[in-house]
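Attaching a single structure in structure tokens format; questions to follow.
Note that this complex is displayed minus one protein chain, with the remaining chains in position.
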Amino acid sequence: MPPFLYLFLGALAIVSALGVVVQRNPIHCLLSLISTLMVIAILFIGEDAVVVGFLQIIVYAGAIMVLFLFVIWLLNLQTESGPTGHIVLKTLGSLAAAALAAELSLFLAAPHLQVKMIQEPAGYGSLESLAGKLFTDYLVAFEVTSVLLLAAVVGAVALARRMPNAAGEGASDPRAAGAIRAAQASSRVQG
Amino acid sequence: MTAELISGAIMAILMVLIGLNLSLFLLYFERKGSALIQDRIGSNRASITGFGKRFGMPNLGIINTVIADPVKLFTKEDFVPDGADKFLHTLAPFIALFPVMITFVIIPFGDTISIGGHKIDLTATNLNAGALYLLATLGLGVYGVALAGWASNNRWALLGGIRATAQMISYELAMGLAIVSVIMTFGTLNLQEIVRGQGGVWFGFLPRWGIFTQPLAFVIFLVAGVAESKRVPFDLPESESELILGYFTEYSGGKQVVFMLTDLAEQALIAMLLTTFFLGGWQIPWLMHDGFHLPGGAILAVPALAVSILGVIAFLVKAVAVCVFLGMVRWTLPRFRYDQLMRLGWKGLVPLGLFNVLVTAFVIVATGKVQ
Amino acid sequence: MIPLTYMMSLSAIIFAIGVAGVIIRRNVLVMFMSIELMLNAVNLAFIALGSRLGSMDGQVIVFFVMTVAAAESAVGLGIIISVFRNRETVHADELNLMRW
Partner (left out) sequence: MTVEFPALALILLFPALGVVFSLFFGRRFGRGAVNLVGPGVMFAAFGVATWAFMKLLGMPSGSALAVQMWGWIEAGQFHVEFGLRVDALSGVMVMIVTGVGALIHLYSVGYMAHDEDYARFFTYMNLFALSMLILILADNLLMMFVGWEGVGLCSYLLISFWYTNPQFAYNGRKAFVVNRIGDAGFLLAMFTIVAALGAHGVWTLDFVQLRANAALIGAGTATAIGILLFIGATGKSAQLPLYVWLPDAMVGPTPVSALIHAATMVTAGVYMIARLGFLFAMAPGALDLVATAGAVTALFAATIALVQPDIKKVLAYSTISQLGYMFLGVGSGAFASGIFHVMTHAFFKGLLFLCAGSVIHALGGEQDMTKMGGLRRKLPITFLTMLIATLAIAALPPFSGFFSKDLILEAAYESGHFWLWILGVITAGLTSFYMFRLIFMTFFGESRVDADKEHHIHEAPAVMTIPLIALAILATVGGWVGLPDGWLWGNAFVRFLAPAVGTFTPAVEGNAGVLSVVALVVSGAGIALAYFFYIRLPGIPMLLAWRLKEPFNLLLNKYYIDELYNLVVTRPLFWVSDRVLNRAIDTYVIDGAANGAGETVQSSAQVVRRAETGNVEHYVFVYVLGALGVVAYYLYLVAHR
């Protein structure tokens, strides 16, 4: 990946990440988040993690974010006023976060972390290599993950179902939102 | 390197153009084909000179559809409703169009040809993870309509957006499963390789097309594709009778053109993908590199270049044929109800797709084709 | 290839932004998005290191992170929905029932 491209993408990622934090309208935040994810996916591909990069787009941008979108619609979130409550805390917190970033970059820039490069083997990042790892070394984890996803589907349904209460409201839309999206996301990952 | 870049760029443009032209053909077919099916004359007023009829000039409606419609739409006022999110409202159509357009580039439309020593693969980007790329772009197609519905501050639009999003996402899953089973059969993510894998014949006469190796996947992909492109019988998001025009109710002028183009392009894309995955792409039955190997065993030789060109032509023909088929479907079937749509998607296609994947896996393992 | 430090710094910055988001925003949903930001920052670090060390493990772990994120967001959003249904709000500073 040529450096200028990296610089461009990095700047884009940071800007859109900031967008997530500073924008008032949840939908705009979501869009910034999506663009961050896309940029990061491109960075993945630039780092020879092709499959994972595409998976990032498919799963994150394609499924999870849509889930967010639906929830925002479902709750009908409007543009919110500026930050209120615990202003001091929040400023301090953001300062602390900035300090954290500085510290981390300092630490990561430290010479001892300069790992000595190892040439990537042929077919690095290809589906074959990923699947090879997944179904040999990480097989158990993989299967457990599938169980986890199943549990997530059930949990989402159980949580989002509206109990038929005195008001007699049906239980249709939230379940549809929760369950379908969850199933969507999970099957996406497995598929 | 640069040569590849150049050729790739050229072919990318070529591919996009093919897509657009297919869309135009679809537009035309919307008008005249529907008229044909419904026993109407269809649009026949405008013509080059404007007096086509008088001079008995043949008027196939090409003029109206390909020129008059866009012109009419472009000249309309570009209207943004009050209280709408202007930025997103403007952005949405292009977000919708973008993924479709960039998906064209991975579709192989021909075999490798050698021009002046250069061997050129007739696909814009011979991507090794092509199928994944396809899934990714399909996944992004949602946002355009969703944002369009949300940004235009209109209940019907929002409803249409929600419907469109839910529908597309649900059917993407089925489509993904179909693609997965195809990938498993051909053992590669590279679309060009998949098409190559569909060369040759079985029992001397039956071409190894995906439609024969993966009939179930073909059906799933077909249905899901129609649903993806939100056409009848899956055009719930823009069902005039319920939501005025669905997610682009509030769109007019150029943006509406973009949306219509998106729909048509999606349809064209689906047609091309069907061709690539199941109808052998640029493969012609019994046509090998050196000519036709007819079932009888007779061989009539064809020069290599001609083979390649024939392949491209075959690809286009198949794509057009599928487009026509889709159009006919559109003008034949009635519209689903939304719950029926969801049930078909989640209770019909997805389990079928999973089952198909399972069977495919079993077969692959049984035949020991697993590496 | 891009020096490792750059990648790491990028991921560190994105991570910090996510942290700040969780602290600053009062909308639970946006907090959630910020958490996703942090996850992605870490993923980026994984991928970068993995490609430097020429091992697939980083990518595998990223794969698992994505999976878990999918499950987590499904459940988390379900929780948010039910919370909203009961409290009519998604503002974190109004959701402080869990106090002494």
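Assorted remarks:
Order of writing sets the labels: A, B and C. Residues in every chain begin at 1.
Note that in this section contacts are C-beta pairs under 8 Å (C-beta built on N, C-alpha and C of every residue); 3 or more make two chains touch, one makes a residue touch a chain.
The shown structure was predicted, so the numbers you read here are calculated from the model rather than taken from an experiment.
Hidden chain, full complex: it touches shown chains A, C. When the full complex is taken into account, the listed residue touching the unshown chain is C:Val22, out of C:Met8, C:Val22 or C:Ala70. Residues of chain C in touch with the missing chain: 19, 22-23, 31, 92-93, 95-100. For chain A, the residues touching the chain absent from view are 86, 89-90, 92-93, 96-97, 99-100, 103-104, 106-107, 110, 112.
Heads up, the rule we're going with is that only the chains that are shown with their structure count from here on.
Chain contacts here run in a simple line, from one end chain through to the other with no loop closing. In this assembly, the C-alpha centroid of chain A lies 6 Å from the C-alpha centroid of chain C. Averaging C-alpha coordinates per chain places the centre of chain B 36 Å away from that of chain C. The distance from the centre of chain A to the centre of chain B, with each centre set as the mean of the Cα atoms, comes to 29 Å. Listed for chain B are no residues, as none touches two or more other chains. Along chain A, residues 51, 55, 63, 181, 188 each make contact with two or more other chains. Against chain C, the residues of chain A that register as touching in their complex are 1, 3, 6, 10, 13-14, 17-18, 20-21, 26, 29-30, 33, 36-37, 40, 43-44, 46-49, 51-52, 55-56, 59-60, 63-64, 67-68, 71-72, 74-75, 77, 80, 83-86, 89-90, 93-94, 96-98, 100-101, 104-105, 108-109, 113-115, 117-121, 124-125, 129-130, 132-134, 137-138, 141, 145, 148-149, 151-153, 155-160, 162, 174, 177-178, 181-182, 185-186, 188-189.
Chain contact summary for the complex, chain C toward chain A: residues 1-2, 4-10, 12-21, 23-27, 29-30, 32-34, 36-37, 40, 43-44, 47-60, 62-64, 66-75, 77-82, 84-85, 90, 93. Of all residues in chain A, those touching chain B in their complex are 25, 27, 31, 34, 50-51, 54-55, 57-58, 61-63, 66, 69-70, 73, 126-127, 176, 180-181, 183-184, 187-188, 191.
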